[in-house]
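What follows is an incomplete set of chains from the complex, kept in their original frame.
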């Protein structure tokens, strides 16, 4: 019997290694897998490359990971925010590398990785600083930039419900990067409010099929609706 | 001379959004447009973080922090709205499915170039978010901004000096002093605030406005 559920966040992240690339779901704090990140911080591995839309908000989640000095490089679209002070400080001190990617290219590159494409020509960013040095091509009269897939060793995401086969459904805008990151990482670890019996998730409404998920951790729903800064 | 305040500007933009339009409102000033959409028109607001049919802010205390907009403010979902992931969200944008995008800007050039993501200052931490996708993805891109900076420099310019967000993508600029249509490398004044003349605008912008 296949059972992808793991009892604790600590056990779920135990094999994340020094220097690993880790996608982390969430747009701001919505969909941020705080408990998995806390377990990762407790693991005391460093030199991580983090892929997330932001670079941390306030004191929890990605911000805490940065505060603790575990992040060597971050790939994101929107690091600078009112409450990104931990990133700001480390960035200004030259202690963290930033690869800034337009949000849609970030999504498309993650999707390219999940779908096994070698590269994509995207119109976004053409002619801007963020495309400097990149290959370009005019296709059907539209200028494009060649962008490569973003893969990761691990993805940490937050879903609403999951089952022992790894099928997931999400909640409102906490869905954001979860489904596409799940497809782009070698090992995807999903924290869920609750694990439901196999068959409880309607086959028509599963958003992330279990094939993209390796571990499911029930966390409880205490953080839903209360993760605001 | 009567400048439009920011609420007036939002009202002015909202008036030009037709029924049935799929619209993305950028963070900051454009977000205000949502408050002035004519009640008798069904207009679909898309938010880059994965919702279509975005409704107004919830009553205080009713916030659900898993239902937010691109500016990370609590919002609601209209009846008939839906959720989707970031891949589909940016496919809506990049794929030309959004009719209209309204963005704020540091500068807009008369050729339609827009700069709104980075001041270019060496110590500034850059952040782009969805700005570059929004600028070039929608069928039409409108900008709303004050025409002048605090020190009186025009933000509508011959050529942008700030780092670009998108090239030749803006078709209309709504400001506190006038509304401009950009076409064929020229800016045409299509509306002026009360007491503002063509010559005033030419003097303020230094542009050969028509």
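Letters are used for the chains, namely A and B, taken in the order the chains are written, and counting of residues starts over at 1 for each.
Everything below uses one rule, namely that a residue touches a chain if its C-beta (ideal position, glycine included) is under 8 Å from a C-beta of that chain, and two chains touch if they have at least 3 such contacts.
Since we're looking at a predicted model, the values are computed, not measured.
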Total copies by chain kind, whole structure file, are A x2, B x2
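Here, only the chains that are shown with their structure count from here on.
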Expressed in whole Å, how far the mean CA point of chain A lies from that of chain B is 28
Interface with chain A, chain B side, in the complex: residues 47-51, 63-68, 72, 74, 77, 83-87, 89-90, 93-94, 118, 123-133, 136-137, 163-167
As the complex stands, chain A meets chain B at residues 27-31, 53, 77-81, 84, 87-88, 91-92, 98, 100-108, 110-111, 122-130, 143, 170-180, 207, 224-228
